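The structure is given below, and queries will be raised subsequently.
Note that this complex is displayed minus one protein chain, with the remaining chains in position.
Showing chain A:
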């Protein structure tokens, strides 16, 4: 007998386990079926043995065979039997098996008779995992009988002390309800209680179950709406939020009042989603995304939401200087479509976009002018309703574009007529003024066309049209309109006189509006170089003597020389002084540990760009028909764009194939895969006209140092910006950024607002109720020469990676006679070091930490470090927030902790200018980054 047992256990050692089975199957590829059938025979043998471990092993193998499609229902009885084992491991392997396959009637009876006592016994086990596994197993094979018998046990488990059990019990209740509906009524109060369970896992399980129940019978769950509403506003778990929103979707048709309450939280969610879009956009998907948004615009009910969508569309398209727009015709069409919105407040925004694009994108002007002419023609549609007032702003842009670029108009006469309709007089004054002025420009264009032909009568008729229509504007209550109209009216009358004498006037009239308007860069004025020989400080005329009754000395010497001497000398001193100060500041910054050097400022964008004239303007290739009836324009573009890309892609592939043929033998090339951003070429070669700079403008470097430049006013330029990032000990997810603002100007600075573009990981903490785009007011004002410090709190999720945040500071510069808005861009660099906090550590605790074996290690070597060892240590302590645990000769151990409790240990050794650092940390990526930062610190000295 004993021998038999020994033999049994030796045999067992050589039984196939799961891994052997997998290997065997892989090795018998040619006769797999045969091999598996022998395996199944073996398993049958194993299941017959007394040893429960052997059975468990067999069940484990059955899991794999079931996956391969082999029927295992014959083993159901044994499976349930193994389930009854006292050992956790064996049970786990059972619950992996898809026990629902034992749904056959016969086996149901087996389960009912066998498993009930077993499961009941496990459910009350003191080991939470036994109970847990029993519940998991049960979830696979609940039968009505089991549900009836176990309902009360499971209900008790819903109040178990361990959240792990509670959440499983809550979930399984759903299965019990399905099989044994009578249990719902008594169990429901407890289930409802679980909605407010302190453990988020249990809470989400309860939400899950109730949502499933409510999906079938929503009206029974209306009473829970307030509770869910509370959860929705308080929960941070996305899963719970999604479930609740889906639930409300089912409830609102039954209770219309709910809809109103939901508007606010839902719009918040939508806003968040829209914000995400902003970052998602690329050249490739812009059109698609905007198309979707346009659909929403059409469907949107509330004007606020629609306006929000509208601004988002424009924001998305215009971001980073229209970086993502490949086809501007499409964009103009989108803008034109947007004008059809009723009652929007953002007419002004659309108008400014139209102007901006038409002015800066030369290639688009022909198209834009055509579109604008249509708009003007249909102007009455926009102005018809007083409520639509906001949108009439676009007529301002339309009129200006048609006038300014009138040479591109197909039928300028018609547009001129449209601009002088009596209805125009109902438009706001500033728009009428533009109409009148641009009517004059159009008049010039029309004249030139008409005089070109032999029909001189037509030209006279045009003049007559103006003379007939303009008096309407002369009577306008708006001074601007009146003035312009009467001025132009007189001009036209004079022209008509000349025309009657058969004098050609077109040339001269056109000359009135000659020259092209180009956008001017904000700094352009300052960059105009002073011509040689011009001394702006010299007097042009002799100034009147300051006091007539001064002494009799010859005035000439005095008055001529004095200003010349004092003024330049004054600036000289200033420059010296400045240079000295600058030097001192650099020194100070070099020694300041919190000062982080950044890449050269991005403000030099214009520096090397040639003027407008040098930009090659490529002929626009009008492969796109201007109007396609029956479909909104932008959709057409989307289609055409897709076709075009398709074409390009196929061409590219062809090229690749060619290459392949050339390089055959190099093996299969990967498919070109998804298009990358760079692959998408713009539809037309579109040049974005940069803002105009005077010729031979000075290089920017020079003027960047001008102390009076308002852009440098705050001295928070990238390389002069002083800030410090510090972790917050109390809260593992917060860092505090202290910023020192120093006013280096001679002017008073006020209304400073600090704003940072949040990333997914780091967010500026704003007061409750403000949107994620609001800036924070800096709580002080800065008189000239004063500095002050402000602190901002950021919440950070993951601290294992360094991060850069972009931000802007806006402020008002108050000079004696005026105040101007200025803005400064900056970047905040959150290094990993800033998440570390100097924490003392005793050597025994340190040793224990290292022995625990939970830390991952990494190392770093620094060559050519010439400094005494204690300086080196001090530097690491100071710059990277470490503390020295122990130091022996030229070897030291150091320690620091992150705000989220990661341990970072360093062992620093030095010999012959080489420093080696062995480091250990429980978070490898954090460690890697900290080491990189240490390396960076030493590479700078």
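Throughout what follows, a residue touches a chain if its C-beta (ideal position, glycine included) is under 8 Å from a C-beta of that chain, and two chains touch if they have at least 3 such contacts; residues count from 1.
One rule holds in what follows: contacts and distances are computed from a predicted model.
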{"item": "Protein name (UniProt record) of the chain left out of view, among \"Proteasome maturation protein-like\", \"Kynurenine--oxoglutarate transaminase 1\", \"AP complex mu/sigma subunit domain-containing protein\" or \"ER membrane protein complex subunit 2\"", "value": "\"AP complex mu/sigma subunit domain-containing protein\""}
{"item": "Absent-chain contact - pick from A:36, A:53, A:227 or A:458", "value": "A:53"}
{"item": "Selected residue (touches chain absent from view) among A:49, A:63 or A:761", "value": "A:63"}
{"item": "Full-complex contact with the absent chain, from A:34, A:215, A:380 or A:823", "value": "A:215"}
{"item": "Omitted-chain contact residue, chosen from A:40, A:75, A:158 or A:172", "value": "A:172"}
{"item": "Sites on chain A contacted by the missing partner chain, in the whole complex", "value": "7, 9-10, 12-14, 16-20, 22-24, 26-27, 53, 60, 63-64, 66-72, 87-89, 92-93, 95-96, 98, 100-101, 103, 129, 135-136, 139-140, 164, 167-168, 171-172, 174-175, 200-201, 204-205, 208-209, 211-212, 215, 237-239, 242-243, 246, 673-674, 856"}
